[in-house]
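Heads up, one of the protein chains got dropped from this complex, but the rest are sitting where they should.
The block that comes next holds chain A.
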Amino acid sequence: MLINVDGAITKPESAEPGRGPRENPVVVGISMVFMVAALFYFLLPVYILVVAATKAQPELATTSGLVPSSSFFINFGNLIARDDGVYLRWLLNSVIYAVGGAVLGTLLASLAGYALAKYKFRGRESMFNIILGGVLMPATALALPLFLIFTKVGLVNTYWAVLLPSIVSPFGVYLARIFASTAVPDELIEAGRLDGAGEFRIFFTIGTRLMAPALVTIFLFQFVAIWNNFFLPLIMLGDQDLYPVTLGLFAWQGTTKNVPELQTLVLTGSVVAVVPLVAMFLLLQRFWQSGLSAGAVK
C-alpha cells in the first residue's frame, strides 16, 4: 500500500481524523503492533478465565489452559446446585443492590445536580464544593465507621446495610450539574413557569426528558460502582444469604484449600458474573463516553 505523505499535507481536507491510516506504512505497522499487544494484554486474561470455566477440576492442571474443554455446562450445573442454589441468590442480591441503589441514587443525584445548575441561591457554590469533597472521600474510609453506627441502630447484616450507603453518589451530582446546565435551556423552564407548572413538575416533565442520556450515564457509573463494591458488604454482612456475588465468590475462594472442587465453581462463577456486565457495557458504550468526557473536560 503506497500512501503519499505529501498528499495528506498539501490536501488537509483529505486528512480527516478518525478515517484510518494515510501515513508512513512503517509507522502504521509499529503502531498496530503496539495495539495488538495491548489487545492481548487486556483480553487474554478474560479468555484464559473462560477456558478455565470449561474444564473439569483434574483437567485444570493437566491440559493446556489455552484450549477449551467441554465441561462448562457440567460446571454450570454444579455451580447453581451448590448449597441449594446460593450462587443464584448472590447474583440476585447483586442485582437488588446495584439496581436499587443506582435507581434511587440517580434520582437523588439528578434532583440535586439540577438544582445546583438551574437555581441561583445563597450557598450554592459552597454546597457544590462540599459535595465535590465527597467525590474525593473514598467509600472505603467510610465503611468502618458506618459499620459502628449501623451496629448501634441494628442495621448490620441486613439488605439496608449495603443499599442505604449505595444511594449516595457525589460524582453523580457532579455529572448531573454539568449535564443539566448544558442540556436544559432556561427558556423552557421559564415557559413551564408561565404555564403555571410547579418546579417539580417542570423537572419531571421537561428536565428529566432533556437529561435522559445523562441519567443513563449516571445510572451506569453507579451501577458498576455498586456491583463491584466489596469492602462495604464484607464489613456489613455476616449472613451468606445476603452476600452479593463478589463477596460470595471471595468466600468460596477462601475455602478452596479445604474443598478443592470449589476451584472450578469459583472460576465458572466468575465467568457467569462477568458476562452480563460486560454485555451491558458494550451495548451502552456511548453513554460511558459522554460521562467520561464531562469529567475530563471540566
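Here is the rule we use: a contact is a pair of C-beta atoms (placed from the backbone, for glycine too) under 8 Å apart; a residue touches a chain by one contact, two chains touch by 3 or more; residues count from 1.
Keep this in mind: contacts and distances are computed from a predicted model.
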I notice the complex is incomplete. Of the names "Cytochrome d ubiquinol oxidase subunit II", "Sugar ABC transporter permease", "Aminomethyltransferase" or "Iron-sulfur cluster-binding protein", which is the UniProt protein name for the chain that's not shown?
"Sugar ABC transporter permease"
If the hidden chain were put back, which of A:Ala52, A:Val86, A:Ala102 or A:Leu242 would touch it?
A:Ala52
Among A:Val156, A:Val173 or A:Ile218, which one touches the chain that has been omitted from the display?
A:Val173
Mind pulling the chain A residues that touch the left-out chain?
8-9, 12, 15, 17-23, 27-28, 31-32, 34-35, 38-39, 41-43, 45-46, 48-49, 51-52, 60-61, 64-66, 107-109, 111-112, 114-116, 119-121, 124, 127, 131, 133-134, 136-138, 140-142, 144-149, 164-165, 167-168, 170, 173, 181, 185-187, 189-190, 193-194, 196, 199-200, 203, 224, 227-228, 230-231, 234-235, 246-247, 249-250, 253-254, 256, 266-267, 270, 273-274, 277-278, 280-282, 285, 288-289, 292-293, 295-297
